[in-house]
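Before anything else, here's the structure in question.
The complex is shown incomplete by one protein chain, all other protein chains being positioned as in the whole.
Then we have chain A:
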Amino acid sequence: MAVLDDGAWQAIWLTLELAGLTTVLLLVIATPLAWWLSQTRSRWRAPIGALVTLPLVLPPTVLGFYLLVLMGPQGPLGQLTLALGWGTLSFTFTGLLIGSIVFSLPFAVQPIQHAFEAIGPRPLEAAATLRASPLDAFFTVALPLARPGLLTAAILSFAHTVGEFGVVLMIGGNIPGQTRVVSTQIYGHVEAMEYAQAHWLAGGMVAFSFVILLCLSLLKRGGGSFVR
């Protein structure tokens, strides 16, 4: 018998696909959001900041429950997707993707926001005195200087998505090839008393998580400096 059966491999690929897509989309969404949070003096800053952080403290079941309601046939998002002829998103890969993005949002926004804040106003003012428009300065000064924060955000988002379970179960269920990821696969194996299979996958997750954390700490050590 192979160490990992086809179902396990399917779950692994699905997990990597979900985590990769989530990471890419999160970077696109979180970067402008983090920039706004780091620059604004608006009174909306605090409430928006708290809202973004909410998934960090909420139980995944609560988050999953509301997403399920939102995406269901009676929810506003569900009605929209139904009207567009896409059907409902719950128990689909797309629904899982949306859930993962919401769930990992703080893990992407916070490192990027901190990186932007650490830059301070000076480099951007210097760029303005060198004829760079605000958008130009954002892309040529702020983003490159925030690179360590962006990298941290990407790694955390990826790892956090790989490790999610509650939200997946709530809105994705456990459909092989569609929404069955490694964490739910392990759960299934344990339910079925297939401890050997569970061991391989669980051990893999431990090794993966360890490597991620190791990368992060190495990154932190070298991240502040641009000297090569």
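Here is the rule we go by: a contact is a pair of C-beta atoms (placed from the backbone, for glycine too) under 8 Å apart; a residue touches a chain by one contact, two chains touch by 3 or more; residues count from 1.
Assume contacts and distances are computed from a predicted model.
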UniProt protein name of the chain not shown, from "Molybdenum ABC transporter ATP-binding protein", "L-serine deaminase", "MvdD-like pre-ATP grasp domain-containing protein" or "Molybdopterin-dependent oxidoreductase": "Molybdenum ABC transporter ATP-binding protein"
Chain not shown: contacting residue from A:V28, A:L80, A:A126 or A:V211: A:A126
Residues belonging to chain A that touch the chain removed from view: 122-123, 125-134, 136-137, 140-141, 144-145, 147, 225-228
